[in-house]
Structures are given as structure tokens and as C-alpha cells.
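Structure first, then comments.
With one protein chain held back, the other chains of the complex are shown just where they sit.
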Amino acid sequence: METIEIKLQNLTKVFQAKNKEETIAVNDLDITIPAGKLIGLLGPSGCGKSTTLYMISGLLKPTEGRIFFGDTDVTDVAPEKRGIGLVFQNYALYPHMTVKQNILFPLENLKMDKEKALERAQFYADLVGIGHLMARKPVQLSGGQQQRVAIARALVKEPRVLLLDEPLSNLDARLRLQTREEIKRIQKETGITTIFVTHDQEEAMSISDEIVLMQEGIQQQKGAPQDVYDKPANLFVAKFLGSPPINLFEGRIENEKIMVGKAQFGRAEGKKDQKVVIGVRPEGFNIVERSSLKVTVDFVETIGRDTTLIIQKPEGAVDPEVLKAQQEESDEMIDGIEEGSIEETAPEQKATFRAIVDADNRVKPGDVIKLSVKPHKMFLFNKDGELI
Amino acid sequence: MSANNNSYETQRQIRTKKIVRNIFLYSMLSLFAVFIIVPFYWMILTSLKTSEQLESVDTLLWLRFSDMQWGNYRQAIFSAEAPPFLRYMVNTVVVAAISTVGTILTTVLSAFAFARLNFKFKELFFLLLIMTMMIPGEMFVITNFITVNQLGWVGGGQTYTEALMAMSIPFMTSIFYIFFLRQTFKQVPNELYYAAKVDGTTDFKYLWKVMVPIAKPTIITITILNAMGTWNAYIWPQLITARQPLHRLVSNGLREVASSEFVNETNLQMAAAFMVTLPILIIFFILKKQIMRGVSRSGIKG
Partner (left out) sequence: MLEEKNNLKAWLYLLPAIILLSIFTFYPIINAFILVFLENYRYIDGSYTGWTLTGNISVVVNSGLFWRAIQNTIFIVFVSVPVSVIISLFIAVWLNSIKKFQGAYQTIFFLPYVTNAIAIGLAFAVIFSTTGGLFNYFLEAIGLSPRVWVSTGASWGRAMFALLVFITWSGLAFKIMVFLSGLQSIDKQYYDAARVDAASRRRVFLKITVPLLSPMIAFITITSFIGAFKEYTAIVGMFGENLNPGVGRNMLITIVGIVYQSLGETYPGATSEAAAAAIILFFMTLILTLFNMWVSKKRVHY
């Protein structure tokens, strides 16, 4: 299979509702997807990631911008002429056809020689590990097996690009782990440029060569998963990646010192005095003998080698006004919140934060401990959420 | 101890109550079931009686097997005075086949357009169709009768083909079936269509290769309902074949029996009536599940 690079240039999609109201689903996206890589399009629901995928597939037409496969502009090319394979969230297997008929269906449209088609169908069925189920109907298969049939059906045309729309969200937790390894393996074996869409950061981080984080139709950051995790470009990215999520503190820079209330978190050399939001990864703390960051432990959860401490934030780390407003809001919205949706206005305010420390530290609830902050696990954001 | 006793009493009370209730339920249901079956029983019973037995009180409710006059059926169908029943049956089957094939074709195509395609005035046109469903069919029959007359399909010189066309073409589409099938088509997930598009399947191929097989139960229901409709059609064929009795359908033939030479021979009338009833009953018992599910679904969706 030839592998190609995909280039999205100023890609924009505006949906118009019946009442002429316009929503910008994808806003001026510029991404280059290197040939032969597995790319995860990641973001909360409604961020435009699926729309982007559908535009790459050709099922949706961009309002503005161009799409290139290699050097060819495919923006106005019909889906079937693009040489893509698409796997849907609900698999979209034809229920009245057997596995074999499902996999053969794309080849029938290509008017391929029957024997050759059969041979190829069997090859891809074997590749995804469902070669022995060819005579079954989709209802007789488990979710994971259906998923594989869908992938085989997408691959059988030997497309230049494989697109997967939330491929794991309909599977249970155990199958999800297994299937994502499987997708990675199939992608490696075929070397096909693959884009997959997900709202699950762990899923994206675990198998992608690169991830593209999107929010409200705008690209937030692109890069290798660990790079993005280690160097978040903004507050949104910092909050979206990581489990448990990053801890946020209200603070300020004062004489190049990073201060939260009376506690010093570290130094910010060459940065001018201002109010900041400080993000610290849970693994970014050390228990030390001497520090101005003196805190009380509320709860202790020990799981295996790690201990998670739930700790009261130091005085001044929480803006009481913001906290109160957020609590009221979340009480009202408790049912309306979608999975993966994240507040992006004010930084999240909680009265406690988490620190993951070595289980050797015998800390009990109620203890007062002193913490230091690892500088490379700490990020500073201005009031617009941009990294300083 | 007394608490135990109490609960034992209640248990028994509950059981007694349940038994009483079941007796009530089954007797009511059986009563109405008898009410439903009586006409069938009476039809068969009467059809097997001799003319004398018709009036005899001894044979009123039942007949001995040896007394059954199976010859009545031969007489009702083949005797010189009898209308040409077999011919009517052939006519009916032919008309049913033509109109059903036509109906399925037009219905599948339009239901697909409404369920899957986007086009201007879609909602408006659909609303117009729904409103038309509210209008009694008698409004159409008048002008349709004039139309087939003007086409020369009715009258003394009517050819067989003309009769077939006049009895089937006006019924080759049905707004109700379009609506019914559209509902089924709409339940097919959009992703199936997108998947087919990505694979380069044309709309037409997608319709016949994916939508139609998935909607097969509904299409079979429409086929059955439509064929049954033709089998039971009385008014329109009566108007069309008023002057060409050989082109009649079974219902017309049956009514003819009742008003012809056989007017007083109810046994022969009933033999003919049962001959007309039997084919649909046979089809019903073969496709029972399909028909019953289809009808209750058509009711809920309609």
C-alpha cells in the first residue's frame, strides 16, 4: 500500500440550521498528517473532530479551505474516489449480509474479479482475526468482532487513508484495551496513514504517534502525546490531558517568585509580576523537610506503589467568589453535562488538590506536611489561559 | 404461630383470588372467541348440508360426517347456473399480482426519496400527501371512473387487458404504504448510507442492495395487505366490470351467487363463500407471525 501525507489547509466548516443560525464546527484548521502515522484527533464532544474526519472522508464538504492527499487536491473529489476506508462508531455493518458479504461489498463496487476479491477479503479478515467468522451475520458477533469486521471492510479496498470515528466507544473497558492494541498492530502492519477520532485522552495518548487536540473547532496543540503532556500550550490542553487531572492554583508572580498565598511554588525568572493560574501535575510534588508550602492532608488513597494524597489547597489558592459561582452552576447543570466536556472559562476551582507520591511515605489523614513542586511538572498560565 | 397462620391465610386468599380471576378471564375470552368463530363455523356447516337439512332442527348445530354434502362445492363451482368462479379467482390473482408489483416499485422509490434524499419542498410535499390520506376514497372513485371510461377501458366491448389495467393501475401507489415504508427506511442508521457512499455505491444500488433487504419484513407486509385488498375489493371492480361479467373478481362473483339462481340455496351460497374465504385463511396461517406483527405495526405507526 502506498502511504501518503494528508494536508488540511485553512479547513473551515460552517453549519447552517433551518433558522439560518450558523455554527462554526471547524475553524481554520491547518494540519499536516505525516505519511504512515497514526494520528488521534482528540477533544471534548462538539469540538469539531468528527466533522473534520467527515470532511477528510469527503462525506462533508468544507465551507472553506482545501484538503490534500499527497500533492493532489481532493477537496472536490467524491468520497469513493479518494481511496479512503472509514470505520464508524456503530460499525455500520449491513445487518442482512454475512461477514463475508460485508467485506466483499466495497470490492463489488470496484467490479473486481470475483476470485481475487474473495482472496483479498479472506486476507483482511485473517489480518484482523475474524477469518473464521465469515459465514456469520453481524448480530451473531460480539461488539469487538463487529468492530474488526468494520475495520476489515474499510481495509479491503486497500485505501490510502484509514479513518476511524470513535472506534472504541461502543466496547466495554476490557475489550477497549485489547482492541486499541489491535488497531495499533494493524496500522503498523499495513503502514496506512490512519486518523482516528476520540474524546478519550487515555485512548488517544496510548496508541497515537501524534495527537491533535481540538476545542470549539480550533486546533489547540499538535504533537507526540508525551510532548503535549509535558509541554501543554495552554490551560485547556493542560486540563484535558492527564488522569487524574492537573491541579490548578490561583497565584501570582512576585519578584520572579511564584507565589500562592504565602507559599512559594518556585521561581519564574525573567517574568514580570502578574496574576497567574498555576497548574501542577499530581506527580509534580515531593514531600520535603523544609518548604513554605505547608498543607493539611484530608484523605489518603494507596493503590499499589502509589499513594494519592487529597490535600487542602493553601490559603489564597482559591478565589472564593469563583468557587461559589462554580458550585452553583454545577448544581444546576449536573444532568446536562456531557462526557468529556470541560469548563473552559474560569480555571477549575476546588478546595483540594491531589498529589501522587511514593507509597513509602506513610502519611495519615490530618497530617500537616511540607511539599516542594517539581519545576518541569508546573505550568503557568495568564488570565487568558495562555502558557507563560 | 399466629403470624404464620395469618400469612398462610393470605397466601391462600391470594391463590383463590387468582383462580377466580383466571376463570373470569378465560370465560370472557372464550365467549368472545366463540362469537368470532361462529360465522366461520356456520359457513362451513351450512355449506355441507342438503337443502332439507337446512330447515331441520336436528341438523341445526352440527352434522354427522357421513351426512356432509361435499358435492355442494362441486355444484357451487362447476354447475351450469353457477358463475365462473375459477375464472374469477384467476382474474383476482392476476390483478393482485400486477397491482402489488406496481405498488411495491412506486412505494420503494418514493419512500427512499422521503427517507434518505434531500430536496426542495420535501416537507411541504410530504404534508400534502398526509393531508390527502384524510380524504375519503369516494372522492377519487368518481373521477377515476370517468377517467377509465374516457380511456375506453369500461363498457360492453371491454377487452381482458383493459379490465386488468382499469382494476390495477389506479391502485399502483398508496400514500399509506409510502408513509409506512418511509418509517422503516428511516430506522436504518445513517452510517450505513455513509459507509456505502465511501465505498462508491450509487443511491440506486444502495436502495436495492441494502435498504430493501433490511426493510424486507415491511415490504412483505405491504405485499400481503395489498394482495388481500385486491382479494376483498368489491366496489371498484363492480363498477369496472358491470357490463363484462367474465372480468369480475371473486367478491363480485360471490355477491352474484347470492342474488342468482342460488338465492334460496344457502348451502351452495355458503360453499361459494367458503371457497372465497379459504385462500386468505391458508395464506394467513402460513404467514401468521408476519401478518399479525405487520398489521399491529402499521396501526401504531399509522
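In this document, chain identifiers A and B correspond to the written order of the chains, with residue numbering beginning at 1 in each.
We adopt the following convention: contacts are C-beta pairs under 8 Å (C-beta built on N, C-alpha and C of every residue); 3 or more make two chains touch, one makes a residue touch a chain.
In this text, all values refer to a predicted model and were calculated from it rather than measured experimentally.
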Given B:I19, B:V38 or B:L246, the one touching the chain that is not displayed: B:V38
Footprint left on chain B by the chain that the document does not show: 22, 25-26, 28-29, 32-33, 35-40, 42-43, 46, 54-57, 60-61, 105-107, 109-110, 112-113, 117-120, 122, 125, 129, 132, 134-147, 149-150, 169-170, 172-173, 175, 178, 194, 197, 203, 228, 231-232, 234-235, 239, 242, 250-251, 254-255, 258-259, 266, 269-270, 273-274, 276-277, 280-281, 283-284, 288, 291-292, 295-297, 299-300, 302
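As a convention for this text, only the chains that are shown with their structure count from here on.
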CA centroid of chain A to CA centroid of chain B, Å: 56
In the complex, chain A residues that touch chain B: 57-59, 78-81, 84-86, 88-92, 94-97, 105-106, 109-110, 153, 157
Touch list for chain B against partner chain A, complex: 189, 191-192, 194-201, 205, 209-210, 213-214, 216
